[in-house]
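Can you read through this structure? Questions will come right after.
Note that this complex is displayed minus one protein chain, with the remaining chains in position.
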Amino acid sequence: MKIKVLYFARLREVFGVESEELELPGERAYAAAVIDMLRKRGGAWSEELALDAGYRMAVNQTLAGLVTPVQDGYEVAIFPPVTGG
Amino acid sequence: MKIKVLYFARLREVFGVESEELELPGERAYAAAVIDMLRKRGGAWSEELALDAGYRMAVNQTLAGLVTPVQDGYEVAIFPPVTGG
Amino acid sequence: MKIQVQESDFDPGAEIAALHAGQPKVGAVASFVGLVRDLNDGESVTSLTLEHYPAMTEKSLREIVDQAMGRWSLLDVSLIHRVGELKPLDRIVFVGVASMHRGEAFAACEFIMDYLKTLAPFWKKEGTPGSERWVEAHASDETAAERWKK
Partner (left out) sequence: MKIQVQESDFDPGAEIAALHAGQPKVGAVASFVGLVRDLNDGESVTSLTLEHYPAMTEKSLREIVDQAMGRWSLLDVSLIHRVGELKPLDRIVFVGVASMHRGEAFAACEFIMDYLKTLAPFWKKEGTPGSERWVEAHASDETAAERWKK
């Protein structure tokens, strides 16, 4: 399956990418599978996406967690805690 | 001693008076002495100024109770619970 | 600080702007506008007359604002209360509070309204289609003010 991954704010700058397409094995997975795949890139990826690093996720524009399901065509966003208002 | 008494809102209408001068014996007293003197007029006065009637008082423009001291020249106001805002 | 009792209307936008214009420390302005409704306790309201105790009113409002200033770290406060003849849809009261952070602005703004409702010498008389009646104080306003004593 293919999913779209978006990065925002400080993580967009640290990773040096705004968005990308990711190919994952199988037809569905947990969001955790996306994070695992990205962490394997090492460097900033493994640091910023460590379990206790404090990043946030949304799946299809709704705040999500590691066990939120993802499937083909879904949009996953990864970003720091929000600071609007 | 002489004090000025003011009435507001529903009590002003029920008593049919906006303000008056009252002559009390002695040089100082509790506000209760003013209320007692007014209640002796009977009718609406004794009803509206009964202990449990719910009226409010201010002495010299500050919310007051029955044991607030009054003396010559003081201004006592008697009114229903406030309803501004 | 601005405290005014007046017959004329006020402009909430101008009051809010005055609380932060040129004040780069202000991060938050919480405000409140109270309005005349056309229905109260199940009866139509056609007019509202606000009586007050002129010698006491501003003093009482100032004490309430001073209490809020002592309780929270505020940068500015405005309080305007109208008196006289009003009608449905008219503005009655404005409270605006400027502070660095929103929590203090919200708390102080609500505190000022709750205290004003139970301590400031204003009385409302409603005109209904057939007659007139003095508005009764609500126990809920006493309860709201009591919360702040905890």
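We just call them A, B and C in the order they show up, numbering each chain from 1.
By definition in this document, a contact is a pair of C-beta atoms (placed from the backbone, for glycine too) under 8 Å apart; a residue touches a chain by one contact, two chains touch by 3 or more.
As the structure is a prediction and not an experimental result, all values here were calculated from the model.
Engineer: Among the chains in view, which touch the chain not shown?
Structural biologist: Listed by label, the shown chains it touches are A, C.
Engineer: For the chain that got dropped from the picture, name the residues of chain A it touches.
Structural biologist: Considering the whole complex, chain A reaches the absent chain at 6, 8-10, 58, 61-63, 75, 77, 79-85.
Engineer: For chain C, enumerate the residues touching the unshown chain of the complex.
Structural biologist: Residues of chain C in contact with the hidden chain: 11-14, 16-17, 20-39, 88-89, 100, 102-103, 105-106, 109-110, 113, 140, 144.
Assume only the chains that are shown with their structure count from here on.
Engineer: Busiest chain-chain interface by contact pairs, anyone?
Structural biologist: Per-pair contact counts point to B-C as the maximum.
Engineer: Measuring between Cα centroids, which chain is at the maximum distance from chain C?
Structural biologist: A
Engineer: Based only on mean CA positions, could you tell me how far chain B sits from chain C in angstrom?
Structural biologist: That gives a centre separation of 26 Å.
Engineer: Just how far, in Å, is the C-alpha centre of chain B from the one of chain A?
Structural biologist: 72
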